[in-house]
Structures are given as structure tokens and as C-alpha cells.
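The structure is given below, and queries will be raised subsequently.
Note that this complex is displayed minus one protein chain, with the remaining chains in position.
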Amino acid sequence: MNYKFDFGPVIEGLPDLLWGCLGTLGLALAGMVLALVIGIGGVVLRDSPYRGLRWLVIGFVELIRNTPFLVQIYFIFFALPLAGIRLDPTPTAIIALGVNGGAYAIEIIRGGVQSIGKGQIEAGLALGLHKGQVFRLVVLKPALRAIFPSLTSQFILLTLTTSIASAISAYELTSVAQNIENNTFRSFEVYGVVTLLYLAMSWLMMRMFAQVTARHFSYPVK
Amino acid sequence: MNGSEFLFLLTGLKWTLFLSAIGFVCGAASGLGIALARTSGIRPLEQATAGYIALFQGTPLLMQLFVVYYGLALVGLKLDAWLSVAIGFTLHASAFLGEIWRGSIEAVPKGQTEAAKALSLGYVSRMRDVILPQALRISLPATIGFLVQLIKGTSLAAIVGFTELARAGTIISNQIFKPLLVFGVVGVLYFLICWPLSLYGARLERRLAAASH
Partner (left out) sequence: MTDQAAASPAPMITMQGVNKWFGSFQVLTDINLLVRTGEKIVLCGPSGSGKSTLIRCINHLEPYQGGQIVVDGTRLIEDAGVIDAIRREVGMVFQQFNLFPHLTVLENCVLAPMRSRGVSRAEADATARRLLDRVKILNQADKFPAQLSGGQQQRVAIARALCMEPKVMLFDEPTSALDPEMVKEVLDTMVGLAEDGMTMICVTHEMGFARQVADRVIFMASGVIVEEAAPQDFFGNPRHERTRKFLGEILPRH
């Protein structure tokens, strides 16, 4: 192999890349918040008494989970202007991420709520607690505990998915990397380093979530 | 969109299926090796495969494709785009399937290994005849779930410049200026492939859960 590695351009571009990391994290965080909103709303509608609404949610979940994010983001990118909504690529990407993550969040949150036994709620009511108190004091923590692992790994997954938002030139790490690559042609070096940056981000997130779990959700169950 | 444009999309679809099949089959073969190494009880092997899995699970598929694509060119391998993309998906799938199968190998009750050992079955027979058939059954829903992920993931080959279904969509969309129609059709095509698989996986999962109660 007579290729000479040259990390010069990458080092020069490092500040840009770190800003790109922040862009990625911001995109993921905003997308996740939207996903949670959609998730909670979706769960409420999913179990509503109206059959039409229930099927709408089911259809949404199945549609999103069985099509590629790239196609979803292209579709939304072109659909929004036609609906009279003019947005920059980055907010567009947030919407796409939120819609995508929302479909998964619906399933996760629904599973968590269903995992709380009826007996728990009845026991709370039998102790003379009000419905609201039962939810706050009895249901909430076990439900959060049940969904926290899946929800956080979904968050990490969403963070990795943001790299696809480069397809519509949203501001995040991958598009920053593509810019540097276009100007320097040091493709392998750039993408190699950027891969490690992604690895560092997901590793940090994992550590952080593990700590939250250890601090707040570590009581023994059977 | 006229007939020939739709046909072009179908050609793209053919490549999507082809890439998925290659990635899945080759990824399954090497993924099995990774799962076995990961559960081998040999410390360095376990650590190396754990690192391999963590690398692929902690980075975007798109970056993996880029690095493999440019990495192969860099070591002097002048490969067709489809070949280096196929290698990228194979590596990706081997890590994910390796991790899924590690989990299901470990989910087979320990008594099974002990009974097999007590019957003096060697490692190969223990795995082939006793553990893997049970592990495979346990892993089937997750394996099918990953296959769906992989099929959707092949759309990223478009960004590397490979003309599969998603890129065929981009090309047609640029020609006829009806992006919503084109990406709608492309989405429906993906859905028609992935949805039955998802339903099948969910059914297997319910059946497995029912059997273990």
C-alpha cells in the first residue's frame, strides 16, 4: 500500500467537525422531544374509543417502521413546501426525525403502560388514593423504568440516524464532513475520524443513560 | 410517471433486493462466526468480537458504508461500487446478527449445555445439534426484525452513488419533477416488501411468548 495518510485537513477542520457534533446532538435532541410528543399523543389516540383514530395510529406506525428514513425525509422535504410550509433543511430534518422516532416511541410507551399490572392500580385505589395520585405515585415510576432502556436506545439510534439528514443538507456532522471531503479529497481520513466522533457520542450517551438507570431505576424486582 | 419510468424504479428495486440478500446471507454466515466467538469462553476472542459489535452498533450505517467504500479503494482494491457496498452491508449485518445470536445462544438454558456435555458431545455437535437449533428459534423474531432494518438500510447505498430503489427514485424525480408521486411510489414499494416480513416476525414473537408460558 503506497497511500500516504494525511490527517492535516481533518485536523484543520476539527473545530468545524466539533460544531457538527453539536449540530448532530441538537438535531437528535429536538427530534427526540418531538418523537416523545408524538409518542404520547399516539398512545392516547391508539387506545381511544374511536376505531378510525386507532387504525390511523396503527397505520402510521406500520408505515413509518416499514419504509426507509431516507425516503421519509425526502418525502417530507418535498411535501412541506407543497403544503405551504417553507422551512430550512435543519427544521425539516427535525420534523422527519420526530415523525420517524415518534412511530417507535408509540410502541415503546404503549408497552410500558401495559406492563403495569392491574393489581397495582387496584391496590392504590384500595388504599384510598385518588386516580391522579395512583398514576403519580404508583404507575409512573415502574412505567418509566420499563420504557427507559428502550427509549434511550431509541434516542441513540435516532442520533445515528441524523447522519441521513445530510441528504437534504441539514446542519449536522455528516454534512460538515462531506464539505471537508469535497474540498480536500481526504475521504478515508475524514470519514474515519467522523466515525470515531459518532462512536464517542453514542458511547457518552450510553454511559449517561446507564447512570440515570443506576441512580433512579435500580430497585430490585422479583 | 409513465411505464418506462416505473420500470426504472423496478430495476432499482431489483438491486435493493439483491443487495439485501447478499448482505443478509454473507452477514449471517460471518455473524454466526461472530456469535460463536463472542460466546466461546476465550477471553481475547470475546473481547475482540465485543469491540467489533460495539463499533458497528455505535456508528451510523452511512459512515460505515463511506469508510468501507473509501477504505477498499485506498488499499488498492478497485472494486465495482456494488461490490464495495455489498461488503459494507455484509460487515454491518455480521455485527448486528452476531449480537442477536449471541443473545439467543445465551438464552438457551444452561442445563442444555450440561446435558450435552454429560453425554460427551463435543463442541461442534453441542452447538450444531443442541444449542443452535434452539437459539435460532429464539432469535427468529429479532433476526427478521433486523432483515427489515437491512432492507431499509440498503437505501443508503443511494448516497454512495449506487443505483438501487431510493436512488432510482431520486433520478426519476429529477426528470419528471413530481417528487411526491415518485417518493410515494418508492415508499410503497419498500412497504410492500418490509411489511409482510414485519407481520411475520411479530407473529413468530407472539407464538414464542405463548410457548414459553
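Should a chain be cited, it is by its letter among A and B, assigned in written order, with residues numbered from 1 in that chain.
In this text, a contact is a pair of C-beta atoms (placed from the backbone, for glycine too) under 8 Å apart; a residue touches a chain by one contact, two chains touch by 3 or more.
What you are looking at is a predicted structure, and each value in this text was computed from that prediction instead of being measured.
K.L.:
Which displayed chains does the hidden chain touch?
P.N.:
Counting the whole assembly, the omitted chain is in touch with B.
K.L.:
Which of B:68, B:130 or B:194 touches the chain that is not shown?
P.N.:
Looking across B:68, B:130 or B:194, the contact with the absent chain belongs to B:130.
K.L.:
Which listed residue (B:119, B:176 or B:192) would be found touching the missing chain in the intact complex?
P.N.:
Of the listed residues, the one touching the omitted chain is B:119.
K.L.:
Of the residues in chain B, which ones touch the absent chain?
P.N.:
Chain B touches the missing chain through residues 109, 111-112, 114-122, 125, 129-130, 133-134, 137.
Criterion: only the chains that are shown with their structure count from here on.
K.L.:
So how far apart, in whole Å, are chain A and chain B when each is placed at the average of its C-alpha atoms?
P.N.:
Centre separation, chain A to chain B: 21 Å.
K.L.:
For chain A, which residues are in contact with chain B within the complex?
P.N.:
On the chain A side, the touching residues are 1, 3, 62-63, 65-72, 74-75, 78-79, 82, 156, 160-164, 166-167, 174, 187-188, 191-192, 194-195, 198-199, 202-203, 206.
K.L.:
For chain B, which residues are in contact with chain A within the complex?
P.N.:
Residue list for chain B touching chain A: 54-55, 57-64, 66-67, 70-71, 73-76, 148, 152-153, 155-156, 158-159, 166, 169-170, 173, 179-180, 183-184, 186-187, 190-191, 194-195, 198.
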